[in-house]
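Left out: one protein chain. Kept in place: all the others.
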Amino acid sequence: MRARGARGGRTALVLALGGAGAIVLVALLAPVLAPYPEDATGAAETAQLLRPPSAAHWFGTDELGRDVFSRVLYGARIGPVVAVAVVTVSLVVGTVIGVVAGYFGGWIDELLMRLTDVFLAVPALLLALALATVLAPGPVGLTVALTVTWWPWYARLVRGETASVVGRPYIEACRALGLGHRRTLVRHVLPNASTPLLVQASTDVGGVLLVASGLSFLGLGPQPPTPDWGLMVEQSQNYFTTHWWLGTFPGAAIMLVAGVCFLLGDVVRDRFDPRHVPRPTQRA
Amino acid sequence: MKRARSGRGRPMIRYAARRSVLSALVAFGVVVLTYLIARVVPSDPAGVWAGPRASAVERARVRAELGLDRPVAEQIVSYLTGVSRGDWGLSVLTHRPVLTDLLTRLPNTLQLVLAGMVIGLAVGIPAGLFAARWHGGTVDRLVRSGALLSAAIPTFWLALLLQTLIASRLDLLPIAGSYDRAVMGAHPVTTVTGLPLLDAVLTGNGVAATDLLDHLLLPALVVASYPAAVLARMVRASILDAVGEPHIQMVRALGFPERVVLGRFALRLAWNPVLQLTALIFGYSLVNTFLVEAVFDYPGLGRYAADAVQSLDVPAVVGVTLLVALLYLAANLAVDLAQAALDPRVALR
Amino acid sequence: MVSARDAAWLQLRDVRVRFGSSDAEPVVRVDELPLDEREFLGLAGESGAGKTTVGLTVLGLTRRAGAHVRGSIRLAGEELLSMPERRLRRLRGSTMTLIPQNPATAFNPVLPVGVTVLRTLRLHGCSRAEARGRAAAGLERVGLSAAHLDRHPHQLSGGQLQRVAIALASALRTRLLIADEPTSALDVTAQAQICTLLTQLRAEHGTAVLFISHDLALLAGLCDRIAVLHRGRVIEDRPATELVTAPHADRTRQLLAAAPRLRGLPVPGPRDRRGEEPGDENREARDDGYDEEAADGASGP
Partner (left out) sequence: MSSQILLGSRPTYRRRRRVVAIVAALAISLPAAGCSDGGARADSDDTFVYLSSRGLVTEWDPARSYSDEVVALSNTYETLTRYNAGSGKTEGVLATRWTSSKDRRTWTFTLRDNVRFHSGRPLTAQAVKASIDRTMRLKASASYVWDPVRSITPIGKRKVRFELSRPAQLDIIASATYAAWIYEVSDAKDYYKANARGTGPYMVTSWNPSSENEVQLTAFKDYWGGWRTNQYKNVVFQAVPQASTEAQLMRSGEGTYTGGMPPQLLDTLRGRPDLRVYERPSWQTLIGLMNTQKKPLDDIRVRQAVANALDYQELVKASRGALVASDGVIPKGMFGHTTTLDLPGDQDRARKLLKEAGYGPGSGRTITLEMTYPAGEDTVRTLGDLMKAQLRPFGIDLKVEGLAWASAQWPRAKKKNVNERQDIFVMWWWPDDPEPLSYFRNVFRTEKEISYNLAYYSNPELDRLIDSVGALTATDPDDAVRTYRTMQEIIIRDAPQLFLGTNTYQRVLAGDVKGFVDNPAYANVVFVHDLTHH
């Protein structure tokens, strides 16, 4: 039984790492891999409107005759990149705020945590929705809107970890020895918080991708003719019954990438934190 | 014994009071936050109000009528006092009080979310239980990969797939909307609770109930997908976590069949995390319905919000945000209190 | 050994328990271990000797943890090892049950203890009213009252909880108790109380007890016989006083040396506090080959 668990773990690891690698490769090599790269950047081929999948067009063509396969490949350069950017920036902002709150405690902690409470009380998709209408539609606006909604999660996580570490004797010792705040934080507090953060971040890339795609689907993300997956599904909405290939492939791409991220999160968690009871990743 | 009982009651009350005050504070923060965001929007509410082809004169008239010519600070203050009195402003799109609009839409969304959560719980908990029971086996692997997939599937895409396959191709369920006009015309539902489906059931209006259920099923299934996945994972993990506990060993030694050991004793430990999760999922699902309603043309808050966002109907956008945040806070508060009631150790922490 | 022992009420014979694969090194290799009705058998041995595994194997609970069990365990002439789970389950609780090591973790922390007690009685055929009555009677016998049923585990002391467990066994009229270091987590007074209650139980229902402990002094004062387990083997199995006063095996001597306080005295005495360290329990559990979740959980909340 133990053997089987280990084997299952290894399969998941291979799947997650292989999948993540493949996604990165596709994003990097999209211009090389895509059979019709110009279709992703604003070409049109009115002689090839709405052709079903074939040898020439693996995923068919869309309402402007563009190759869906090429556009889906190029899509790996938009949604996932936005997601990684959002998580990275949120991680930095959230960590700083969380560490400050957890380390210093007192009224600073109270103030910062009530602030995060306010942000957390508005579901992320809704807040991002409101923000995305304010900001210029596009990948950058999307990234900003999502970052504003995402940092509180990390702030709270880091604050908790920090607070728990700060009480331990060796940190007291550090303080007693007169080590500076910054040094204590960077050397002793942060490393302790990094594992749960890493786990959360890898899962969250998938979560952010889903929310970002949702916003795109509502028309608040990148604008046409950007081959963003969420946008492609939205554009295919009225074609779904008659031309299934327009929306099916981009949607599947979102699912695939999100799935790989979640799996990666699981794998990382199993490695570093086997006793963890999963907390839901914020998706809305 | 007396000491123990009073000792149990007091922390409970103090705990409830503290949680309520905190929730109220957060709610106030949400109002300010949403209003600030909405105020940044460079919009022309008077233009929306007066219609796409209104003249400049007409727009100026409307601007004065809506008080939009006053300083922004004054507008915020009057908005905040209004909200506290139940006046959430007028929607520039529908020309009606925002609160009235929201309350018209809320029952449908609530109905959808609740149905989704019920399905999510009904599927997720047993799935997690089975996975834990046959831990490491085929069932477990199926549940785990199923949960992974249904968490990773984009809601709107799942909605489109189900709509196309089940409603459009197979014609098993209605493609969209919340009821069939003809059915409702012949069998109108008497309002009791405000939730149409529940009302139809309560008043014994079988025809209407069937029709409402027809329309609710697909969207609710989509809404349920994520809750089911997370709950399954959580229940599985909690049970596996509990299985090694001595008290589980103990009930096994007392002769309980494994079904009861896991389903009653181990699962009971998962109640608290499940509850906590349920509140979180509730908030998530509330907003997730925005995407689901967009696909299924379900006339709830989500579609109202989408319309409002599209036309930058500021009072409506702020109103939706506020309402959802309040619902979410209320759910969290309720769960916190329920948790404390279920596990007295919580209130003591 | 004497052939009369073949007719013992509980008889373990050639029992081999392996974890992992069926050809792994067995962690329990008991060739013979009898226990009669009303008999108190002490099972001694250092940590990792396989004491708990023997106890759980008798209850049929090692199979669940993924163990491969061979040999024969007969209870009142019935073979337990080949018994279908469904029948075995019925024996648990009613005929044999466990008195847990650390009572604080042996009751579901979110349920009042009464829920477990009443549910168990109902499981074994009591009506609702009957269960209440029996539980109340059992509790009174151990010096508690029915009101304790409404308490959550964290509102009761370790001794009280252990008494609840014994009250339950008494209410169930259990014939065989596997007491797995039942007093290791308790203070001296509570320890003495528990031992007294176990003796009372024997007097009332003719209960036999398999008392697992590494504290030979404690066993010597309580048990009729003591078997010493080393690396899964029974290296010595003799009447208690005999074994304590004139141990044959070196290991037994070492064990006696580890409990030097009251050598030979038949009085339960204070003991070291090792058993309270979660790490120690973990080690034993893991040596016994439990799967990871089980081992992890054992450290308690």
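Per-chain residue numbering starts at 1, and chain names A, B and C are given in the order in which the chains are listed.
Note that in this section a contact is a pair of C-beta atoms (placed from the backbone, for glycine too) under 8 Å apart; a residue touches a chain by one contact, two chains touch by 3 or more.
These numbers come from a predicted model, not from an experiment.
> So there's a chain missing from this view; which of the remaining chains does it actually touch?
A, B
> Tell me which residue among A:P225, A:G251 or A:G265 touches the hidden chain in the full complex.
Here the residue in touch with the unshown chain is A:P225.
> Which residue from B:L93, B:L110, B:I125 or B:L148 sits in contact with the chain not drawn here?
Final answer for the missing-chain contact: B:L93.
> Given that one chain is not shown, which residue among B:V30, B:L129, B:V143 or B:L173 touches it?
B:L173
> Which of these, B:R105, B:R236 or B:R252, touches the one chain of the complex that we don't see?
Result: among the candidates, B:R105 touches the missing chain.
> List the subunit B residues touching the unshown chain?
41-44, 47-58, 61, 93-96, 101, 104-105, 163, 167-168, 171-183, 185-187, 201, 204-207, 209-211, 213-214, 217, 294-295, 297, 299, 303-304, 307, 310-313
> Mind listing the subunit A residues that contact the chain we can't see here?
Against the left-out chain, subunit A lists 42-44, 46, 49-50, 63-64, 137, 219, 223-225, 235, 237-243.
The working rule: only the chains that are shown with their structure count from here on.
> Centre to centre, by mean C-alpha position, how many angstrom separate subunit A and subunit C?
52
> How far is the middle of subunit B from the middle of subunit C, if each middle is the mean of its Cα atoms, in Å?
Whole-Å distance between the two chain centres: 50.
> At what distance in angstrom does the C-alpha mean of subunit B lie from that of subunit A?
Here subunit A and subunit B have centroids separated by 23 Å.
> Taking each residue of subunit A in turn, which ones touch at least two of the other chains?
1, 5, 275
> Quick one: which residues in subunit C touch 2 or more of the other chains?
Counting only residues that touch two or more other chains, subunit C contributes 296.
> Spell out the part of subunit C that touches subunit B in their complex, as residue ranges.
That would be residues 56, 59, 61, 64, 86, 89-94, 97-98, 100-102, 105-111, 116, 119-120, 123-124, 147, 151-152, 154-155, 165, 168, 178, 290, 293-298, 300 of subunit C.
> Would you pull the subunit B residues touching subunit C in the complex into a rising list?
Against subunit C, subunit B makes touches at 1, 4, 135, 240-258, 260, 264-265, 268-269, 271-272, 342-345.
> Would you tell me which residues of subunit A are touching subunit B in their complex?
Subunit A residues touching subunit B: 1, 4-5, 8, 114-115, 117-119, 121-127, 129-131, 133-134, 206, 210, 213-214, 217-220, 230, 233-234, 236-237, 240-241, 244, 247-248, 251-252, 254-256, 258-259, 261-263, 266, 275-284.
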